[in-house]
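Left out: one protein chain. Kept in place: all the others.
Order as written gives the chain letters A and B; numbering starts at 1 within each chain.
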Amino acid sequence: MVANVKDKAVIVGVHNTRFTKNSGVSELNLAAQAVKGAIDDAGLKPTDIDGFATFTMDSNDEIEVARAVGTGDMTFWGRSHYGGGAATGSLHQAVMAVSTGMAECVAVFRALNGRSGHRFSDGVSGDIMTADAIHWGWYMPYGLLTPASWVAMFTQRWMHLTGITKDALFEVAHATREYAVNNPNAFFHGRHFDREEYDNARTIADPLQLFDCCQESDGASCVIVTTPERARDLKQPGVAVRGVAQAAAADQEQMTSFYREEFAGIPEMEIAAKNCYEMSGLTPDDIDAAVIYDAFSPIVLWQLEAWNFCGFGESGDFVLDGAMRPDGRLPTNTHGGQLSEAYIHGVNGIVEAARLVRGTSLNQPNKPVNHALVTSGVGIPTGGALLGKLDG
Amino acid sequence: MSDYKTLSCAEVSVGDKLGAVDVDITTGLVVCGALATRDFEPVHHNKAEAQAIGMPDVFMNILTSQGLMTRYATDWSGPEAVVKSIDLQLGAPNVPGMVMTMTGEVTAIDADTGVVDVAVAGENNIWGMHMQGTVQLALPREA
Partner (left out) sequence: MNADEQKAFEEEIYAFVGREVCPPTPAPDDVNMAMIRQWAEVLGETNPAYLDPAWAQQSARGKTIAPPAMMYVWGQEGFAATRGRAPNAQVDLVETFNRYGYTGVLGTNVKQEYVKEVGPGDNVSMQMVIDNISERKTTSRGTGYFFETLATFTDQAGEVVGTQRFKVLKFIPQEQPAAASSDDGGLEVPTRIASPRGQDNGWWWDAVDEGKVLIQRCKSCQTLRHPPRPMCGECQSMEWDSIESSLDGEVLSYTCLRHPAIPGYPKDPICAVIKLGEGTNIVSNLVGCEYEDVQIGMRVKGKIEQVDEKTLLPQFYPA
């Protein structure tokens, strides 16, 4: 039995800042821009905002963002942990606050100078003594330090067990790249690539090569979540949260769950998927488009399996049949994803998922999107959300 | 005798890349390289002396670096190539435990003289650029 907050919270405003490799401004500056932009998009006033939700990794204190933007009295703030696992986790916080009445208008944001400031690809360092550092201590001395290295370890085994090849990884990278080509805010706007360029790019951690990895980026994204009653009075069509869930599974580690009976899988996402489907009453057949967290190309494939769009080991054929493409079964990462638009820790994905439902995605395929899926990073405690038209 | 091939001037183009080569910097290479070049400066064979000037360990002498740079160029060109000059800028020291990766690229060709400029860099994995510069080789005009 899952808690049911179906359609009790609605995304009414969305905004991305410009995404760059060197913003030249502070992360607080980026956060303020994103929050203000989303407020404007919703047709709200700054003083209407009474809550914030973000990542534990975000450097911006809510009160600093509140002062910068000039928002109202604050009755809720909540953060979600575990890196990109917090993408829909921060949305989850906002939905809980709005659906219980703890707050009425919550800004979900993430702002980072992920390229010009601290780069995740620099790896963990162990400089700060925490319980978390002890965990990384089982990997750091051997050189297993970077997100790519952790994901590579899962990928190698998963490819071995399923027989899925780089053909499928390339298709994920290529499909999202083709979407980015049309997106002026994407890093790869206007820049096609082909298999030769993909194959010739440097290896990061076998079997992952450069274009299997996301864009480290500077920028911020924000969505505003409010009640259905309030949403109906605002200027944008409301995007209701039909289902939202977070999950960690047994023997979960942060990116290194290598101690399970079989570690080529993401059981935590299977739990989140099951609970989202149950909460929303939807099935995979009801989902028309998706924004699937893509820090690395193979993790999109695992999630297609976890959300039951296909069975274990079938995601390669699923995407090679063109499923992710504009006219495919499940147009996916239509903004270009984090592989090709920008890496804003998945919150730019929530923006795109809301736009898909609104019908304003730049790469909106020629069919109505009644329901869109958006997910968080995997390998860590994770989550996802199913979005649909308010009163639709 | 045909085991050894030498590139001719006609066979190379500006922009040609030389394959990367990794050189393990071992105490053996540093010390024996110093001795083989008759460089008996203590900092190249005596760790305590090297540490006395602030280095963590013995470090490679310049004559060994020059030898590695020309070897890299002529391994690519073949033995009939005549080395005309090497011009190198020195960077971070090579210390045992490091790996120096050498890369190179053809940057100029003088068709009249057959002299080819090869830009060579040796970068170690700890401190970065150890040396970079140019080796000039005179190649046969044709094969």
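Everything below uses one rule, namely that contacts are C-beta pairs under 8 Å (C-beta built on N, C-alpha and C of every residue); 3 or more make two chains touch, one makes a residue touch a chain.
Remember, predicted model here, so these are calculated numbers, not experimental data.
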Of A:Ala34, A:Met153 or A:Ile344, the one touching the omitted chain in the full complex: A:Met153
Candidate in contact with the missing chain, chosen from A:Asp206, A:Asp233 or A:Asp285: A:Asp206
Absent-chain interface as seen on chain B, which is shown: 1, 4, 22-23, 29, 32-33, 35-42, 51, 53-57, 62-64, 66-71, 74-75, 79-80, 82-90, 95, 97-99, 101, 125-126, 140
Chain A residues touching the omitted chain (full complex): 121-123, 125-126, 129, 131, 133-146, 149, 152-157, 160, 202-208, 256, 258-259, 263-264
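Note that only the chains that are shown with their structure count from here on.
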Centre-to-centre distance between chain B and chain A (centres being mean Cα positions), rounded to whole Å: 47
